[in-house]
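The complex is shown incomplete by one protein chain, all other protein chains being positioned as in the whole.
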Amino acid sequence: MSVVVRNPPRAEHAVVDAFAECGVATVHEAQGRTGLLAPRLRPIYAGAHISGTAVTVSVPPGDNWMIHVAVEQCRDGDVLVVAPTSRSEAGYFGELLATALAARGVRGLVIDAGCRDVAELTRMGFPVWAACVSAMGTVKETLGSVNVPIVCAGQYIEPGDVVVADDDGVVVVRRTEAAQVLAASRSRDERERALRTRYANGELSLDVSDMRDRLAQQGIRYVDHPDQ
Amino acid sequence: MSVVVRNPPRAEHAVVDAFAECGVATVHEAQGRTGLLAPRLRPIYAGAHISGTAVTVSVPPGDNWMIHVAVEQCRDGDVLVVAPTSRSEAGYFGELLATALAARGVRGLVIDAGCRDVAELTRMGFPVWAACVSAMGTVKETLGSVNVPIVCAGQYIEPGDVVVADDDGVVVVRRTEAAQVLAASRSRDERERALRTRYANGELSLDVSDMRDRLAQQGIRYVDHPDQ
Amino acid sequence: MSVVVRNPPRAEHAVVDAFAECGVATVHEAQGRTGLLAPRLRPIYAGAHISGTAVTVSVPPGDNWMIHVAVEQCRDGDVLVVAPTSRSEAGYFGELLATALAARGVRGLVIDAGCRDVAELTRMGFPVWAACVSAMGTVKETLGSVNVPIVCAGQYIEPGDVVVADDDGVVVVRRTEAAQVLAASRSRDERERALRTRYANGELSLDVSDMRDRLAQQGIRYVDHPDQ
Amino acid sequence: MSVVVRNPPRAEHAVVDAFAECGVATVHEAQGRTGLLAPRLRPIYAGAHISGTAVTVSVPPGDNWMIHVAVEQCRDGDVLVVAPTSRSEAGYFGELLATALAARGVRGLVIDAGCRDVAELTRMGFPVWAACVSAMGTVKETLGSVNVPIVCAGQYIEPGDVVVADDDGVVVVRRTEAAQVLAASRSRDERERALRTRYANGELSLDVSDMRDRLAQQGIRYVDHPDQ
Amino acid sequence: MSVVVRNPPRAEHAVVDAFAECGVATVHEAQGRTGLLAPRLRPIYAGAHISGTAVTVSVPPGDNWMIHVAVEQCRDGDVLVVAPTSRSEAGYFGELLATALAARGVRGLVIDAGCRDVAELTRMGFPVWAACVSAMGTVKETLGSVNVPIVCAGQYIEPGDVVVADDDGVVVVRRTEAAQVLAASRSRDERERALRTRYANGELSLDVSDMRDRLAQQGIRYVDHPDQ
Partner (left out) sequence: MSVVVRNPPRAEHAVVDAFAECGVATVHEAQGRTGLLAPRLRPIYAGAHISGTAVTVSVPPGDNWMIHVAVEQCRDGDVLVVAPTSRSEAGYFGELLATALAARGVRGLVIDAGCRDVAELTRMGFPVWAACVSAMGTVKETLGSVNVPIVCAGQYIEPGDVVVADDDGVVVVRRTEAAQVLAASRSRDERERALRTRYANGELSLDVSDMRDRLAQQGIRYVDHPDQ
């Protein structure tokens, strides 16, 4: 059942790179509030913001052998995305694997399990989004698969899909929808920039977005506090 | 069932502001170890320490419409306190709402749910204590209430109550007890300052606080290790 | 049932101190992937890395009296290790106790419960690994024990054992095995240094560690993506 | 800070008893989807369904002394409602306390902590809704309060309020709203009975409740599967 | 983004029905230890064991409107499979919807969220596997989708796939692999029957499955206890 798929099609480079300027929340909204990985995935240090193409890895619990196999399948601009077949708190990934990935131009790791060597990874500037930090070692005994569709932290991800990650979490964009979602994300960013200026000037979203009528229809009731 | 209460009485400004010099742990102890919100609420960045008067918001799961409504009810010195009616990991709050609140002098947000745009909020210096970081979007479909009593992270909070928050968590002080709790907090701070000096000099709490007799009465037994 | 054991034998100073240069993950691997405390224990600030000899404390839920008793049993080079007899989120430990411990040369605290005053502890540079941050106060009513064997975050720990803690978590080394585990940790560090250089140069662990044959034996299958 | 309030007003007997025929889900809906305790509270055995007036108890973590105090304040038709001041997994309650409560006509226990002797409680037919089953013992060292307002599993409860509990969980009804909520619950039950018959006959809620137009307005789109 | 797909192809009836004799653990093993939904899904009563074809529903948090829409798409032999787009503890499903589904021959519900009316569902014999029991009501405001691929409790599920559920949990089998997995499950059952007889007679798996040599190769060491 173990397979390593070589050279899956990847989303187009220019599009992928442009996503690095879009926040995860924006992308998630721009594609209709879909694609967000579960919030248990947290960055190991603040301030990282990446986009890249997914190399997917399905691993057994407590066994990181397939991550070693996956390194060879990675290229410049990829993000490694790892999901164990059952919940694991083991530390599958550390400085050595990060060194190997960085040497190939990989931009970061997304893993629904544990990560270790976080001080070294922070020093290296190799960002990781993980379910926990754990020094617990793994074995190299059982196979898994590379570049097959996986479910990671509740989202279905195919190799070559776009992964965007920042301090808010991780979102996946289908490879074939990347250009369109990028455009929608940019429009959204522009709209928000305009709103931000108006809000900073003291305007209310109730007025800016014309909510008062609909609130009234839904039955909102304003009363003064009796002790006033 | 939806209501927005305007102008609830708030704790007195001078008292509220003075709480910003008291740690959450101190205030909690000073009022008899009460009022502490559950420790699942964590600051999105380290080092913030605020006090303010609560504007309370009861929201449906995954729906942030009432936060938009609440902005209008906020004034200088307030803290927004938001509780969903059932557990939610959605990201109810981000940079735009923070911009609107900051423009009105609101000092921060306490929310028993998710928050997003944490990089931007950190840059703005708008502090948030949240149950999780989550980019998950919300809808604007169902009403809730503003400035009604709520339960947030296990504590009953009324509009106008004092909220104090720092790296240790969040504590609420009843509006009518604020002056008295402030005085008790300050006494406690003084006592602790004195203790700190004595401890730094190598004195033991066993002696400083006269614990040895009571320990003996309770049956404490000291023995030397057999391998010594 | 309450007992305070004085002067348990401690691991040798030179060995203990040398562990401060070994990462937790390395030590854990070097002793055969054992001794790691559960990953729910997290440092209250990033960047601390300590080793020391365990002074163990068994405490009731929500009661920190025995920590006060334990201070007197601590000496230069110790690490305090505290486990409640049932799961507790109380904040057993804060700035005052840290001041008293620091005055005796204690290097840090490991506690399977809550810690408070984290801003002050960070300023002091007194590192704590805790299950949560919580301002929840404790009482001083019920005895426990000091320097007896305890289970902390899933690991059996005896007084005098070596405790190593860094950003990856906490590991315990049996007192009697400390020298041997130190040697194994150092060898491992050297091997990893060599590997790091090779990986940074683009070599693959598949080749460096000769994995290809065993992968083939286990039935790994490489295929090209059909859309290629 | 410890107080025991004697003889708080209780909701009217006839109304309270009539609630025993209303399911928790029904009551919760009938009062506008409010009042439900967090679903971590589960019955220790299936099939119990009670209503009663709340005697509230605020207890320290791991200390059940105040439950002993509360027994004396209970009368026929009451339900004991217990909340620890911080999260606890201790087993506060067992067969002996149940015997004492049953002798006074108390109908059950709601506790946001642990319960033990569940085999005996099941045999006795004394129902308990608890956050966990735990044999962990408690001490009798620290006071709490009886018949003060508490927050239990996320809901604010006053002594004398109505508590309804069944296999779905626990709901609280304000004492002063009990009659009105009872009436609303009964109407709801009737409506549901009618619906049940229609659904059993194969009618669809889409038609029975006229949802098709609103679905269309919201943009629902029906398509046939391409492989059909 | 909301769509309802009509008449997706379903796995063949005879194959689907035959799975009802295979345990979830067996099916999961027979397809290479894949397809198992996360163990947080538990049956609301013991003893149910079903197989059926998936009608999938993607729902917003706290909103069960699309389940009403999905009923119409169900037929005899189906199992409804529901996943919220973000974690929710709401009680999406109760007796009324079960009545409507049962009238159409639906065999059960799998939901990664809450279920209510469990006493009534147990009486009706309508089995549900849910993440929790919760009376928390839902709204009918926001659309989702029916019969699109979803991720439910960590597994990717397409409409028409086979779902098998028993006291051990829930497993999904790809529609196109159903016949082959059924055959493998049956072989496995036979092998296990043979093993059971041998084990009942006191034989050891070490001998029956010839493990002793491989254990020795891996370095297992047998020693007598010193105190013997």
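Each chain gets a letter, A, B, C, D and E, in the order it is written, and its residues are counted from 1.
What we mean here is this: a contact is a pair of C-beta atoms (placed from the backbone, for glycine too) under 8 Å apart; a residue touches a chain by one contact, two chains touch by 3 or more.
All values reported here derive from a predicted model rather than from experimental measurement.
J.: I'd like to know which visible chains would be in contact with the absent chain if the whole complex were considered.
T.: Output: missing chain touches A, C, D, E.
J.: In the full complex, which of D:T99, D:S187 or D:N201 touches the chain missing from this view?
T.: Per the contact definition at the top, the residue touching the missing chain is D:T99.
J.: Check each of D:V118, D:L195 or D:I220 against the chain that is not shown and name the one that touches it.
T.: Going through D:V118, D:L195 or D:I220 one by one, D:V118 is the residue touching the chain not shown.
J.: What residue numbers in subunit E mark contact with the hidden partner chain?
T.: Touching the missing chain: residues 23-25, 28-29, 33, 36, 39, 42, 46-47, 49, 166-169, 171, 192, 195-196, 199-206, 209, 211, 215, 218-225, 227-228.
J.: Which residues does subunit D use to touch the chain missing from this display?
T.: So the residues of subunit D touching the missing chain come out as 2-9, 45, 65, 68-69, 71-72, 89, 91, 94-97, 99-100, 102-104, 114, 116-120, 122, 132-137, 140, 142-143, 147, 159.
J.: Which subunit C residues would touch the chain omitted from the figure, given the whole complex?
T.: Residues of subunit C in contact with the hidden chain: 1, 32-34, 36, 38, 85-87, 149, 151, 154-156.
Note that in this section only the chains that are shown with their structure count from here on.
J.: Give me the chains shared as neighbours by subunit C and subunit E.
T.: Touches both subunit C and subunit E: A, B, D.
J.: Which of these, B-E, B-C or C-D, gives back the A-B interface, meaning over half of its contact pairs coincide by residue number?
T.: Match found for A-B within B-E, B-C or C-D: B-C.
J.: Can you compute the centre-to-centre distance for subunit A and subunit E, using the mean CA position of each chain? Integer Å is fine.
T.: 28
J.: Centroid from C-alpha atoms only, then distance subunit A to subunit D, rounded to Å. What do you get?
T.: Here the centre of subunit D sits 40 Å away from the centre of subunit A.
J.: Mind pulling the residue numbers of subunit A that touch at least two other chains?
T.: Correct list: 33, 36.
J.: What chain-chain pairs meet the touch criterion?
T.: Pairs of chains that touch one another: A-B, A-C, A-E, B-C, B-D, B-E, C-D, D-E.
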